[in-house]
Structures are given as structure tokens and as C-alpha cells.
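Only one protein chain is missing; all other protein chains are in place.
Let's look at chain A:
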Amino acid sequence: MRLETKLIQAGVGKDEKTGAVSFPVYYATAYRHPALGQSTGFDYTRTANPTRSVLEETIAEAEGGDAGFACASGMAAVHTVMGLFSQGDHLIVSLDLYGGTYRLFEQVLSRYGLAFTYVDLRDLEAVKKALRAETKAIFVETPTNPLMQITNIREITSLAKQHGLLTIVDNTFMTPYCQRPLELGADVILHSATKYLGGHNDVLAGLIVTKGEELSEKIRFLHNSIGAVLGPQDSWLLVRGMKTLALRMDRHQSNALAVAKKLKEHPAVAEVFYPGLEEHPGHEIQASQASGYSGMVSFRVRSQEQVGLFLQNLRVVSFAESLGGVESLCTYPATQTHADIPEEVRAYVGVCDRLLRLSVGIEHPDDLIADLFQALDASLVVGGAVR
């Protein structure tokens, strides 16, 4: 069965009592035990909830994994997975990384004796150099956020296997519709499901998918013990969102390609980063390991002064943090998503003050391009004159 079909069938036929096509939202926290020592499979909602289970089974199947776990947010998913590691352990992490993940690693987990080395994962030699005796895992974001750099997942997972390391992939930008890292050798998949999987900018959620029984059991233990689980209403909303994932992703991608191509033509734009463009340095690797390019486009304007004017003049596109929703959003990483990364690190990585990130929605592409162009035009006007 193809993924589109699997997703549409999420939860269908699971409510045997009524046959409800949309699986019900189970608000119950506690479940009556038939007798002492017997269980219906559900005891306490933190441990397992029927609505959440439908979501967890759906994402596990979509990613080709053995178990799925739904968390309160994408960061809660990252944090739960980090519970696999102990004091003294070391991880190699994508240099270009979501600011929230960087903050969790550097401001919280470093206090617990976990060490992180940030490496450009496109450079395999640099990854090898960063290996230590205490290295336990490689944490991959691909495409990276916000620079859309492409990591060769097969190369990283094979290196990781040689050294007995786990490979953890944040698959938020691609979703299993476009990319399934477990099939490329990864062990753990993370999602901020707030983004494409939910898809409507209306639910905060995180997902974990694991491969292998032992790893799945470890995460099951952490998920229950730490307790950063997703509520049933949010689980239901997420399943609802995932049913249209394929439709939305097709439209996000075709819109993104149209926008990226057009942005290159505008005089206010210095650079465009979209892996779907043939000249993108990661285009071929992306084509070899994923079936699509998703809807995230970053670009640099020519000067920092343009940023405020551009954002102020957007009409259709919202200036807001987050991505992956049906509505187009524009983010300024320097002050929003990546504000917790020190300025010198940001500058080194390339997340400069001229960089803007666009989550291209599913509006009509002509309206998006017209809105971006009029705002870019306005960004060039200073004191009534074109810059």
C-alpha cells in the first residue's frame, strides 16, 4: 500500500464498536481494569491512550519503523530521545541546526555532562575527525534549518554503524512522504509534527519513530517516565492533518519551486536556497535519497535594512515563527528561530542578519509571488527613492 493510502486509512476500522471512520478522542485518563492483574491494554493515559496509539502506529508505519511515540512538542520529542544518553556521552550534531535544539543541548543538557560537537555533516572527513571514544550518536537535520544544506544520510549512517553509533534524524522538513531515513540506515526519527505533519499551524506536537525492539523499549520507558506525552485532542488533530499530508506536500513543493525560481530574478534578492533548484549544491544527493524537496525556501536580501521593510509590507504571507502550515509564513531566523545561537556561531554557519526563511503555503502561487515581489520592491525604497 502506498503512503498516501496508508495515511488516509489512519484509524479507520479501529473503532470496532461503532465503526466510526474518524477514530474517537479518548479523554479518559484512567481505564477500569477487568480484574486485578488484568488490563485492557490501557491503564493510564500517560502510558498509553487509544487516540494517541492510532497516531503512533500511523507515524511508525509511515516512516517504516517499529514503534512511534507522540510528545507534547517537537522539543519534547528531542528531549525524550536525549534521555538515551548518560553523563559523559558525546554526540556529533549538524552544525546548521534549529535554534531550539541547540538551546536544549547547550543550556540544559550540557549541565548534565553531555557533550556536543557541531559539524558540517556534508564533510565526512570532518565528522570522522570529531569522533571520540565517548561518541554515542550522530544527530542529523537534513535539509538543515534554515540553510537547506543536504547531508548524505547513507554516508552518515554507514559511518555511524562502523563505529557503533546511533543515527538520529530530524525529518521535520521532509516528512516520510518525501524522505524515510530509517530505510537509509537511521535508527531514530524525530519530528516537530507542529509543522508539515499537522500542517495547519494549529497544533503543537512532536513524534519519535524507532527501529528495533530494544531501542523501541528504551524510548517507551523514557516516554512514560519523563511524561512529555501528547494529549488526545492534539493527537486527533494531528491524525486529521496527516490524512492530507500527500496533497499538501505536493502543493507546498510546486509552490516552493515556483517561488524559488521567481525570487532569484528579483533585484532585492542576493541568494536563494532551495534544494529543488538544479544549481543547489545538494540537489543531486537530495534526489538520490528523497522523493521530493518540500516547501522550505530561504533567501538573503542584499542589505539588512531591507528586512524590516520587507516584513512590514507582506500582506498574504504572515511574519511568524514556525513552518509547514497551509498558510505561508516568513521567519527572520536571526531574531526568531535561531535567536538562542550566539551571534558569532550564527555568522560562521551563515545564518546572517540578511537571511529570511519562507515556509511556502498552499495558496495560489501567483498570489504568493505577487505579495513577495511587492514587499521586496518596497524593501528597496528608502525615503521615497529606490535604493
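FYI, a contact is a pair of C-beta atoms (placed from the backbone, for glycine too) under 8 Å apart; a residue touches a chain by one contact, two chains touch by 3 or more; residues count from 1.
Simple rule for what comes next: contacts and distances are computed from a predicted model.
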Per UniProt, what's the omitted chain called: "Branched-chain amino acid ABC transporter permease", "cysteine-S-conjugate beta-lyase", "Benzoyl-CoA oxygenase component B" or "Chemotaxis protein CheA"?
-> "cysteine-S-conjugate beta-lyase"
Looking at A:Pro50, A:Gly198 or A:Gly292, which makes contact with the chain not pictured?
-> A:Gly198
Among A:Gln107, A:Gln162 or A:Ser288, residue touching the chain not depicted | A:Gln107
Which listed residue, A:Gly74, A:Gly185 or A:Gly276, touches the chain dropped from view?
-> A:Gly74
Given the full complex, what residues of chain A touch the hidden partner chain?
-> 27-33, 35-37, 43-46, 71-76, 78-79, 83, 85-87, 100, 103-104, 107-108, 111-113, 194, 198, 201-204, 206, 221-222, 224-231, 233-234, 237, 307-308, 311-312, 318-322, 325, 329, 332, 335-336
